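For this view, one protein chain was removed and the others were kept in their places.
Entry: chain A
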Amino acid sequence: MSEATPSAPLRRNRLASLSFWDAVFALCVLIVCVLLILPLTKVLYVGFLDPETGAFTLNNYIEVLTRRYYVGALQNTLLVGAGGMLGACLIGVPLAYFVARYHVTGRNLISTVAVLALVSPPFIGAYSWILLLGNNGAITRAFRDLGVHLPSIYGTAGIILVFSLKFFPFVYLMTEGALRAINRSYEEAAANLGCSPVKSFFAITLPLVFPAVSSGAILAFVLSIADFGTPAIIGRNFRTLSTIAYNQYTAEMGGTPSTAVAISMVMIAISMAAVFLQRFILAKRRYAGSFTNLPIKKPLHGLFGAGVHAFCYLVVVLAAVPMVVVFYTSILATNGPVFTGEFGFSSYARVWNELPNVVGNSFLFATAAVAMITLASAFISYLVVRRETLAASVLDSVLMVPYVVPGVVMAIGFALTFNRAPVDLIGTAFIIILIVFIRRLPYGVRSTSSILRQIKPSIEEAAVNLGSPPAKAFLKVTVPIMLPGIIVGAMMSFITAINELSSTLLLYTGSTATMPIKIYSAVLDGEFGLAAALSTILLVSSGICVFIVFRLSESREGAFV
């Protein structure tokens, strides 16, 4: 037999694989260019335009970086970002250590509450704490009756409190995972060389989990500085970059939003600096986790045991406060915005009667975005994981961008890009779906990629070897194996999609309002009952998704970070 004959069908196969995956790749690149790079370039570009004349200028940036109003907001942003990060670490690291290394009673409760806190709507923390510790809050009044005046919850302290309690789960979940994967021998070697347990924690254990701690911390920092709802609600006159970017944008509405854009770029710069700093730190310290010889949990006794449990349960209670308050408030009877003092479902009745379209929108938009995310994630992660080309890894890196771009900024980019024919999407449902899609796509890609990495390529190669075309092999063999992971990814995307506020707030119109938007305006209007009922609906939806993830995912809470 000649050599050319058997290779002919093979070559055709390779050609087919080339054309199919290249088409997919081209489509992915197109999506990323139009939905990510174009809007952000637009934002960058507009920042250099004079709002009056449209001429090139550096004035916007000079103004943002020199005028007290902006500089103050910048300082505030860094302050609450650092504060939120520090608070998250101070809660998350000890909690992780206790849960990972000791037999803490109720470990599952702790991680479940941590995950629920993570997926709860972004600003319910802010207004729940106002309901408790605000000027007219329940706890404030109780103490006032006793003659004690509590310090004000409004402003820096309140924001940092809310951020710490909202973002500690990132630090906790990441650190706990890392602590459980440390080879036991390291700590034993330290003890054997004369190191006391406390010293060994700081000399050995903490440095070894530092990559995980810093990942959680940076996430807390980036999300803190990007958060819009919390400072807007609990900040009073406390300005951060995301609140002034939003205000500036709404003030500049109709004109060129040059200042809002300049502020946005500053926010992106901070986030990126944080991420690069972390990458720089991590580059030097990568320690492989261990799969054998893992640490054994120790039993807790006496005073130390009581102290550990007290700490863990205090964290659980504080983290659960917003959820409990929201639910409790939602079942208080109201008459308009006023609570009557009895229990009742009038808030839910109002949602049912006045806002059915808002609830419908939320579910519709989130479902649509998630469907797109899931589909795109499956293909993109295949490209990134299986076809380790330079182009694919560039695509992977570009998909990091949405992590560091605050929602407000992304929304401004969308508003600038899709505002005139042929793609005038302003005011449509489509623009809301698209922005949620692109903002949450990286999370989907990341979770799908990690599953795909666990599936050996040889499985798919076997299918191709047995005569299945590559595309079919992927769909018939790889996808079914990935399915549980894909569902987990979809559930997580759904949670973030249905809770999205910071980007949609800039893009919605009356008919495309969603639950988070309505909650935000209800809180500002003092309609706490209505806000609570909507928040409870969001919370329950997120909770159901969490339940599904727990059932399908091997690592349970590990899936959320």
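In this section, contacts are C-beta pairs under 8 Å (C-beta built on N, C-alpha and C of every residue); 3 or more make two chains touch, one makes a residue touch a chain; residues count from 1.
Going forward, contacts and distances are computed from a predicted model.
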Name per UniProt, for the chain absent here [options: "TIGR02587 family membrane protein", "Cytochrome c-type biogenesis protein CcmE", "Iron(III) transport system ATP-binding protein" or "ABC transporter domain-containing protein"]: "Iron(III) transport system ATP-binding protein"
Residue of A:194, A:299, A:341 or A:510 in touch with the missing chain, whole complex considered: A:194
Selected residue (touches chain absent from view) among A:32, A:64, A:153 or A:208: A:208
Residue numbers in chain A that touch the chain omitted from display: 183, 185-186, 188-197, 199-200, 203-204, 207-208, 210, 285-287, 290, 292-293
